[in-house]
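For this depiction, one protein chain was excluded, whereas all remaining protein chains were kept in their positions.
Right after this comes subunit A.
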Amino acid sequence: MLTRETIVNIVLAALLLAVPLAANASGQPFYVTIATRVAILALAATGLNLALGLGGLVSFGHAAFFGIGGYAAGILASHSFSGEPLLFGLSGTKQMPLIWVVAMLVAGLVGLLIGTISLRTSGVYFIMITLAFAQMVYYFAISWPAYGGEDGLSILVRNQFAGVNTMKPVSFFLICYVLLMLALGLFVLVRGSRFGSALQAARQNEVRVATVGIAPYRIRLTAFAISAAMTGLAGALYADLNRFVSPSMLSWHMSGELIVLIILGGTGRLFGPLAGAALFVIFEYLLGGLTERWQFFLGLILLATVLFARGGLLGLLAGKARHG
């Protein structure tokens, strides 16, 4: 038996695959790039959805992890290009899988560090402290001339993936698509697992979780680190998509954008981030073509979502979320 939500999810996943393939077949690579952007933003927001949607941890600092992933890709690529050793005599690399691992590790570790301190607070304080940490990373990147400072860092040739010509937009799209699907698969597993049960219960009622003998702090910290690593992976892909990393990836606008994606799509829903990212990029493209002030209209749509469609697009299409 397929639930309505499963059908909606399958349709969304199929659309995200079909549109760029069709665009590619009809010689319109621009739309392939748009779809790649959707997939990457959806991946970043899926990471945040783990913390925010499942765990109720409203992080206003996930741009830090997104940007760290991006800089991991940029820095590794630049060292590979220049031949200068990076750290401890290790050299850079152009291999995507290795870059991804480094991006996830670094973002995950920074997430662990930020989470260790931030998770001692909750509510508005948590939002503010995650924002503060992200701003620290942002200003660090701006004032670090070795990797471009304010100007950012270019990736001259897109990084490589064995057997694939990553410079072809559709090939790079497929890489991002597969990673997004893997991340969504992981999200399903985590959500249904013991860990996911504890995490979601801690969002609903922290006292209840402690009363059965589970300390919420460690559960949340782990979720925060996994969430950071996933958003970091998206950052590495984003850098490769644009072949450019700059501190703007680390700015608080980016953190806000990720939260907006989730709210538009449906908080805590598996395909919420994808639905939200698709809506966001479509708005950006359509409204952005009409007026430079497209974000004003995005604001109106966000307002309408929060007032009249709390469950986001997924809530409208698939009804209320159900737990086992």
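By definition in this document, contacts are C-beta pairs under 8 Å (C-beta built on N, C-alpha and C of every residue); 3 or more make two chains touch, one makes a residue touch a chain; residues count from 1.
Here, contacts and distances are computed from a predicted model.
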{"item": "Absent chain [UniProt protein name; select from \"Carbohydrate ABC transporter membrane protein 1, CUT1 family\", \"Ethylbenzene dioxygenase alpha subunit\", \"Branched-chain amino acid transport system ATP-binding protein\" or \"NADH-quinone oxidoreductase subunit N\"]", "value": "\"Branched-chain amino acid transport system ATP-binding protein\""}
{"item": "Residue touching the undisplayed chain, where the options are A:219, A:259 or A:275", "value": "A:219"}
{"item": "Of A:181, A:201, A:287 or A:309, the one touching the omitted chain in the full complex", "value": "A:201"}
{"item": "Candidates A:22, A:98, A:210 or A:286 - the one touching the absent chain", "value": "A:210"}
{"item": "For subunit A, the residues touching the chain missing from this view", "value": "189-190, 192-198, 200-201, 204-205, 207-216, 219, 222, 321, 323-324"}
